[in-house]
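For this depiction, one protein chain was excluded, whereas all remaining protein chains were kept in their positions.
Now for chain A:
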């Protein structure tokens, strides 16, 4: 009786020990998974685990790449981007490596202009070469006053946007605003500081609502409206030029500048088709002219 109970207790203990006390030495460790960023053109050594275990091999997309604990990649290119896996001699999966290729940021090429003078200016920037890797930007600006210069954040929709809006502007300043655009990604960062005089970078958007009507005596009456993005055309007057093109746009003549919102051109050729565009500029000639408005086409009757 005693022996039977003892044997039965041993079996239960063994069963439970199997249930709750797993022997980890028989189960393989979970594979490591990591991502690394590599600059295109550089060389890199990628050890598997401790980099010393013999018989391991590196695979990419399931195919064997190199046998050995260390993967050497020389003069890397974009094609080296991918998922690399490292396997033990018995085929066990030791490590997964996501390799991301790209470039460290270079100082952004920044351009600023003011389509909404005097209230707003816009700065946009590009990166050459394109970093490929996800890159975010920090955009700030300040005006170096003698009393406490304030650093403003240049407003953007998101950190990835490559354009921002400046709103706290100092007009008629002799000392420029300083715009600081910093690009950051996994491979590093780069900064550009651009000095700008707001009055120098005026560039209105093109005029809108361009209408052309035929008048008696082979005349064309052209009218337009200031761009809605220009906040104060009363105090910050614009002047306008009107371009007439014909002969499949090979010949053009530009008339103006006009401070009014319309003009009349006479002496036009019957039967000819004219393409008319209008551009705007600050009345003092500061900054740049706007782009030409979308062309309006009209053909004069032959009679």
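Everything that follows uses one rule, which is that a residue touches a chain if its C-beta (ideal position, glycine included) is under 8 Å from a C-beta of that chain, and two chains touch if they have at least 3 such contacts; residues count from 1.
Assume contacts and distances are computed from a predicted model.
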| item | value |
| --- | --- |
| Listed names "Origin recognition complex subunit 2", "Cardiotrophin-like cytokine factor 1", "Large ribosomal subunit protein bL21m" or "adenine phosphoribosyltransferase", matching UniProt entry of the absent chain | "Cardiotrophin-like cytokine factor 1" |
| Per the touch definition above, residue among A:195, A:228 or A:270 touching the missing chain | A:195 |
| Absent-chain contact - pick from A:39, A:70 or A:119 | A:119 |
| Touching residues (missing chain, whole complex) on chain A | 118-119, 146, 168-176, 195, 199, 234-237, 283-284, 286 |
